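A single protein chain has been omitted; all remaining protein chains appear in their positions.
As written, the chain order gives the labels A and B, with residue 1 at the start of each chain.
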Amino acid sequence: MIPLGYILGFSALLFGLGLYGALTRRNAIRMVMSIELMLNAVNVNFLAFSRYLNPGDPRGSIWAIFVMTVAAAEVALGLAIILMLSRRQDDIDVDKVHSLQG
Amino acid sequence: MATSLLPLLPQLLLVLFALAVLLYDLGNEDRPGLGSLAMLGPLAALLGLGIVAGHPGEYWGRMLKVDSFSLFFQLLTYAGTFLVILLSRDYVERQPIHRGEFYTLILLAGVGMSVMASSAELLMIYVGLELMSLSSYALVGMIKRQDQSIEAALKYYLMGAVTSAILLFGISLLFGITGTTYLPDIASALALTKDIQGNLLLIAAVVFVLAGFGFKVSLVPLHMWTPDVYQGAPTPITAFLAVGSKAAAFAGFIRLLATGLPAAVSLWQPLLALVAVVTMTYGNMTALAQTNMKRMMGYSSIAQAGYILTGLVVFTPDSLAATLYYLLAYLFMNIGVFACLIWVANQQESEEIAAFRGLGQRAPFYAVSLAIFFLSLVGIPPTGGFMGKFYLFFAAVQSHYVWLAVVMVINSVISLAYYYGVVRQMWLEPCLPAAPGAAAGGTSRWSMPAARASTSTPPAAASSTPEKAQSWPEPTKPASLALGVAVVISLLLVLLLGLYPQPFFEWVGKAALLG
Partner (left out) sequence: MLAAYTDVVTFLLVAVLFIAASLFLGGLLRPHHPYPEKLSPYECGKAPIGSGQVRFKVRYYIFALVFLVFDVEALFLYAWAVILRQAGWPALWEGIAFVALLFVGLIYAWRKKVLKWV
């Protein structure tokens, strides 16, 4: 089997990539996509730990199912908010949204 | 295995009422009594809570926990939800908000909060947190025709989603280290771990998990959303975020630290102590410069999160009890402030601090109440805020966190300055002089610039046509009863908590044991 460390490294990389994207992208849709990457990294973690450290324990899989559910709900809501924004202005660049400052 | 639905009764009732509101609202016509139906939800949940209180224990494969801690926070949640709906009743009439969805989402957020408080399993805490967060993202953006509202929702959503992913990553690491996500099991697994300080994976996990909760309660490196969201959200939702969301997140926070990570106390205690100090100081310093009332309350709420956090840093049964007491008082003083704010905003059509000018003459009841709520927020007797802060202070000094207690007092004095700024506007500044309409006993009216302009032009013309003067836009509604009721309830409880704290002390003392 692939050593656990490799998988954890992969998920950490995926998570870092997502975090980097979420912090540096200025397009709201891309930010949502980056957040999805982070959540997928979490799922990889859960499944890997569950498989390697405690085979037969369904807990990791249960977590993964819940994370997927919440991720779906989160994306749906996020896209709805972005849609509302795009109806009011042409651009969904988050830097151009700054009526609230002080 | 007990599969009875009974322990879940309050949450179930709340869900049923949320669905009832949603379905009742389905027709396009104006439904009478929608708000009352929504208000019945938390009341029914409170009744259910009374029944559940007799059945402490753990249910459903340890997913659900009924103990005095969860009962305390459920009570807080339902009371908060009820008061927020009370505040909304007037607000939704005046804003382009879809009432049915608004109430449904508030109730569902309430369900999320109470789920968060009543489980010792991280999975349930996470699901509750997300139910609460997703509902509040939508609620913040509920005024679809207002850019500020949508912008606030977008910011809250993006930052919230990132931090919840970080929280999840932390949880997954904890799961890897301990092989479980049930908090007492995590604690016993960590108790066996030798080198807590040197375990990099554990440090990362703890920091990530703290970040997730720290965002919800707006601790300083993760506070950026607070002022923007507080300002842009519909005002009742601002109140909901300030009291409900914060209390529920603290419930999860306390449960996590006290039940799950007591073995790692050497990791998180210094970190949180630093964060608490920075949070209070930053919140208070920045609040000094604000001109918008909601934004000021946003910074004030950051500072308050710092005070509340000291209770967690000190980490004794006494200090946790003090935290709970403060959260209880915080609920009522904040709801009170926002009720007064909504009332003034209805009158003046402005949420700036300047709108409070001359409130002492126009509406002495609201002005005096607001002043009392502010006293409570600063921590001056005879209010609940004073008792809470005194208790926190006492607990900190007792366990040799004197420096933290001193920082807290200094910060309270700073906070006096900006609250006093509003109080000065209310009594010491004259009524708005120039604005027509406002001069006539504060009847500056709701979005009628044309009418205002026509009446204010030449005074001669106005006096020559008296019937025109009568056609000044009258208040769309008299001062709302619901807001008054909310203010009275909050006022009574803030004073009760300040003057007669003994039974409450005993109650939070029991709840803080997390038994």
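In this section, a residue touches a chain if its C-beta (ideal position, glycine included) is under 8 Å from a C-beta of that chain, and two chains touch if they have at least 3 such contacts.
Computed from a predicted structure; not experimentally measured.
The chain not shown here is in contact, across the full complex, with A, B. Considering A:T24, A:T69 or A:Q89, the position touching the chain not shown turns out to be A:T69 (whole complex).
Across the interface with the omitted chain, subunit A contributes residues 62, 65, 68-69, 72-73, 76, 79-80, 83. In the full complex, subunit B contacts the hidden chain through residues 3, 15, 19, 22-23, 26.
Convention: only the chains that are shown with their structure count from here on.
With centres taken as mean Cα positions, subunit B sits 27 Å from subunit A. Partner subunit A is touched in their complex by these residues of subunit B: 123, 126-127, 130, 134, 137-138, 141, 144, 147-148, 150-155, 157-158, 161-162, 164-166, 168-169, 171-173, 175-176, 179-181, 227-228, 231-232, 290-292, 295.
The residues of subunit A lying in touch with subunit B in their complex are 8, 15, 18-19, 22-23, 28, 31-32, 35, 38-39, 41-42, 45-46, 48-50, 53-54, 57, 59-60, 62-63, 66-67, 70, 73-74, 77-78, 80-82, 84-85, 88-89, 94, 97-102.
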